[in-house]
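Written below as structure tokens is the structure these notes are about.
The other protein chains are all here in position, but one chain of the complex has been omitted.
All chains are identified by letter, namely A and B, in their written order; residue positions are counted from 1 within each chain.
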Amino acid sequence: MNRWIPKCLLLNFFIYFSVSLSRIPRIGIGGPVGSGKTMLIEQMVPILKHEGYDVGIISNDVVSKEDAERMRKNLATEKGLMPEDLVIGIATGGCPHTAVREDPSINISVVEEMEIKHPNLDLIIIESGGDNITTTFSPALADYFIYIIDVSGGDKYPRKRGLGIETCDLLVINKIDIASFIGADLGVMERDAKIIRRDKPFVFVNSKTGQGVREATDYVIKDVLFNAPPKSKIKI
Amino acid sequence: MSIYDLSFCTPADIPSEILEYDTPLEQLSVGISGKLGILQLDLEKDKYNNKTSIKNQFYKVPLCIKRALYLEETCPEMAYVYIISPSGGILQGDRYRTDITLKKSAKSHITTQSATRIYKMNKNFGTQIINLDIDEYCYLEYIPDQIIPFKNSKYYQVSNIRVHDTATCIYSEILTPGRVASDESFEYDICYMKVKSVNHQNKTRFIDIAKLEPKKENIKAFGIMNHYDILGNIYILLPKSYVLETKNEINVLLNNLNLNNVVGGCTKLPDDNGLLVRLLGQYVFDIKNIIYLIIGIIRKKVLNISFSKMRKT
Partner (left out) sequence: MNIENDDNFISIDDISFLQLSDSFFPTGLYTNSNGLELLFYNKNKDKKLTYNDIFDFIRAYLSQQVGPTDCSVIGNVYNCIQKNNYSTLLELDNMYYFMRLIEETRSASIRSGIQLLKCISSFTDNNEYVNFYLKNIKDGSAKGVYPVSFALSCNAMNIKKERSGLMLLYGFTISVVGAALRLGIIQHYDGQRIIHEMKPVILSNVINNVNRSYSSMWQFIPQLDIIQIHHEQMDSKMFIT
């Protein structure tokens, strides 16, 4: 929680230099390949939308047009939760970590274009490309960082640490339904996560069934949106 | 003194690469009668018979035209105009200028009667200005035959295309390596071609400036022409609402061409101002055929008519 104070200062600093002055809160979602980043987004967006929040998605986890189109089709075309131009895929030149960490300029420019085009969005979700456990998001790009791992790597994570697991604002441990099949002990993971992350939150999730996603989304509403009412519901 | 003098026919801003060749001619000097080709043509739709016809025309040989023909049975009101150059091409010191305007929903297809030969030049250079002005809801296809720059020729061409946001213009260019029959290939000194387009409010739509100096740069290098000989450019300026769909249709066409040694692609011009098609191939007729196929797509899209076979008599 107290990490928010320096981040807000940084935010002001950035607004000062930004061409667009209406910064929309942004969360970054990182995690290894196949950990369930896309699926988590596909589960969170309907909940946020149900609460009235309008969301835009920028996905760096795009190998083919098919990936971005799957999300677009699922969330925009079929469920009608957002306009199709609010799901944007970005190629990262084979450097997914660079694109959200040391040189986030392309992501930032796409976020800013989105802010200008859709100033009434409540939240922008930036999905990083699947990478290793050292991923972090540049604070210039994301205000809040969710790191997602799954139990299939064994219960040695999160004990093994890694920048993502340690520094993220919210740790999501996915695929808890298969833990028993592969001999991963959720109790061990819970204990280690508490030690490594001290007071920072983590949630167990089964993004196939949606179990735990509500809890994760509540963290976003509380810690990123500060329980603010959706822009579309504010009467001027 | 007529206004149709040398300065009228000479492009402003001639690039230094061209001016290097600016030496006086010994016999027919620059600017004298016979070396200034002028063509002015105003096309309008006639309010009585609905046909597009020539309202005004003025020309000075070596440029001239015949009367408008109506050749397309699916679009009988469209005027086909053939530009003729009795000298068969551009000689050293020639300065050509063509001004064509379309008004009142005119529809026209303008072409040349034969290829534009840029003859061998010992001195000086040849230039051509093409000004097209296409008003509200008009439709123009400006599809000249190929340009053939002979050995040691020096040529500068400027095209200014002004197209109203509601109008459509297809402008094409085909550039050959030279007189292939005489085994000439990229033996000219320079060929410099500028195409600029604006809308009715004179806001830029695109700029394309190509310079070829085969004696200084290897035009056949990878990335430039490589093993291809013929270059085709098609600039399509049409209302924004047609841009995306037309682009996709043209790319489907280009990606499914069953032709050996032809490549091409279509991309959106800045601010959705239209489309650019670039083509590379081995033979002029391949490139011409693709241009006609693309004309067919545009006619279908914009005029909702089909395109009958091209007639050249």
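By our rule, contacts are C-beta pairs under 8 Å (C-beta built on N, C-alpha and C of every residue); 3 or more make two chains touch, one makes a residue touch a chain.
Quick caveat, the model's predicted, so the values are computed rather than measured.
*Asks:* Thinking of the whole complex, not just what is shown, which of B:Lys120, B:Arg278 or B:Lys300 touches the missing chain?
*Replies:* B:Arg278
*Asks:* Pick out the residues on chain A that sit against the missing chain.
*Replies:* 17-19, 63-66, 90-95, 98-99, 102-106, 108-110
*Asks:* Touching residues of chain B against the unshown chain: what are they?
*Replies:* 13, 15-17, 192, 204-212, 217, 221-226, 228, 231, 251, 255, 263-270, 276, 278-280
The rule we apply is simple: only the chains that are shown with their structure count from here on.
*Asks:* With chain centres defined as C-alpha means, what is the inter-centre distance between chain A and chain B in Å?
*Replies:* 53
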